[in-house]
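Sending over a structure as C-alpha cells; questions will come in a sec.
Here the complex is missing a single protein chain, while all its other protein chains stay put.
The block that comes next holds chain A.
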C-alpha cells in the first residue's frame, strides 16, 4: 500500500518472528545429538535449529516453547514452524502444534527523497525522538498500532510491528509526515 503520487513504494518484509508451543516437554540433549543442523547452547538452555527451505532459525526451549525467526512472510513463518514441529515429531517427541502467533514483523521501505530529521522531530515532538549521539535515526512510535518506525536521513525507513497489516498502515500514516519534511533534491 502506498500513498505517493507517481512511484510505488516497495515495502520489503525482511524478518518475521513467530512463536508456537509443542505442548510437551522436549529433551534438548536428544535434539542436540540427533537433530540435523542444530546448535546446542547449554548456558542459555536452548537449542537453535536452522531450516533450509523456508530459511528459518528456531530457538527451542525444553518447556516446549519455540521461537522462529528469519522468515520473509507470515505464511512462510507458519510453514517453517510446521516443518519444525514435524522434525521434532520425527525425533520422537509427542508434538502438538499449537498457539502459533506472529509476534514481530520487520519491514524496510525506501523513500525517493531525503528527510530532514531535526525538522521531523520538532514537528512530531513527543512521538518522535532523535538522539544523534546514540543512533543515527529518528524513532517514531505509533502507540495505537503499536508500531515503531526508524527514519534515516537518507530516506529509508524501517518499520516494526506486530503484523504485516499494522506495518503497512504505519507506513501509510507516516508517509505524509515525511513528505512534509523532505529535503529538496539538488545536484
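As a convention for this text, contacts are C-beta pairs under 8 Å (C-beta built on N, C-alpha and C of every residue); 3 or more make two chains touch, one makes a residue touch a chain; residues count from 1.
One rule holds in what follows: contacts and distances are computed from a predicted model.
Missing chain, UniProt protein name, picked from "B-related factor 1", "WD repeat domain 75", "serine C-palmitoyltransferase" or "dolichyl-diphosphooligosaccharide--protein glycotransferase": "B-related factor 1". Listed residues A:20, A:93, A:130 or A:175: the one in touch with the omitted chain is A:130.
Counting the whole complex, the residues of chain A in touch with the unshown chain are 114, 116-118, 121-122, 125-126, 129-134, 136-137, 152-155, 183, 185-187.
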